[in-house]
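Note sheet for the following structure.
Only a single protein chain was left out; the remaining protein chains are all shown in position.
Presenting subunit A:
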Amino acid sequence: MARGDGGATTRGKRAAPRTQKRGTTGTGDPNLVQLLTPEGERIDSATGPDGTEYRVDFTDEEYRGLYRDLVLVRKLDAEATALQRQGELGIWASLLGQEAAQVGSGRALRTQDMAFPTYREHGVLYCRGIDPIMPLGLFRGVDQGGWDPNEFKFNMYTIVIGAQTLHATGYAMGITMDGRIGGDEGEAVIAYFGDGATSQGDVNEAFVWAGVFNSPIVFFCQNNQYAISEPLERQTRVPLYQRAAGFGFPGVRVDGNDVLASYAVTRHALDNARNGQGPTLIEAYTYRMGAHTTTDDPTRYRIASEVEAWRAKDPLARVKAFLEKQQIGDESFFAEIDEQAKQEALHLRERVLAMPDPQPSTIFDHVYAHGSPLVDAEREQAARYLESFEGSAH
């Protein structure tokens, strides 16, 4: 997978395929870091608001790897949405449209870095090497998300908006206290949240803490423009990345539909963090193409032309266009990836359908590390009650 020199580099291993000199965006926003236009044109380097120069230098194989990630993540997400529609999942929070922000940032993490997600970071979870079935247990209702956060360096999904930003900040404080700052072996933390979360007290407290303790953390806000139905204008009057200045650390807005720029900006911020230069707020400017979750109807709160305008900025199409233009990927390559995605989605479906319901007694498991007489008594009581149905009509 993609492991190119990331972030802000001054020299590349090899000249990146280039079609455009230093530039910014197709949207005309000078503060949006972009390295790949919606048309699939590579931009050699882009400058952030504080003058940092961002570029990437990937091998052909790494470019292909990123594309593969994007396709797989989208396909698995689509499969989960389908499973929900068929009644196999209680609810699903789709990432459609946000693949580049998640794969770009997810691939920028080093093995030792810790991530604190919301409930939509299926792409980051995939990049962390976690079996994509893991979050489906949560949404199917057979568990509450059961992977080991320490094994995968990826915490449990957090549903209460913004709560995890404080957990991430505390973890980052621990890195400093452990003396694990500095060099390629140093550790960093990334906290994911959305535009709605920036209104929460916890997120602002996390910014305060991270700034005061100069903690090795990257705040990665996927601004997908809507908090369920409420547009960004209901959360803020200033661009979100500018908030960072008030807390004493840099903020940068990146084209969240551009996997290369998302990678470069995140890699640079993580390296800064691991080298003791403190936090960064990244605003990945993107768009949620579907509903907030499968329970809402986005046609009630947004207009079709807006969705179409964002469809033109699709994170996958632009990488595909780039690969085609550079002749890095051909027909058979794209067909092979599509087939792989199809097979993995099918495999996922089969396994979801085979997921057993948990035993009722598991309700009582792990309430306490050291147990509790109250819970133990209730466990026995419930077991006796269920046993009383043996041989009865039930």
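Criterion: a contact is a pair of C-beta atoms (placed from the backbone, for glycine too) under 8 Å apart; a residue touches a chain by one contact, two chains touch by 3 or more; residues count from 1.
Keep in mind that, in the parts below, contacts and distances are computed from a predicted model.
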item: Chain left out of the displayed complex - its UniProt protein name, from "NADH-quinone oxidoreductase subunit C", "ABC-2 type transport system permease protein", "Acetolactate synthase" or "Pyruvate dehydrogenase E1 component beta subunit"; value: "Pyruvate dehydrogenase E1 component beta subunit"
item: Selected residue (touches chain absent from view) among A:78, A:96, A:133 or A:208; value: A:208
item: Full-complex contact with the absent chain, from A:172, A:188 or A:289; value: A:172
item: Touch residues of subunit A, complete complex, unshown partner; value: 116, 143-150, 155-156, 158, 160, 163, 165-175, 177-178, 201-202, 205-206, 208-209, 212, 365-370, 372-375
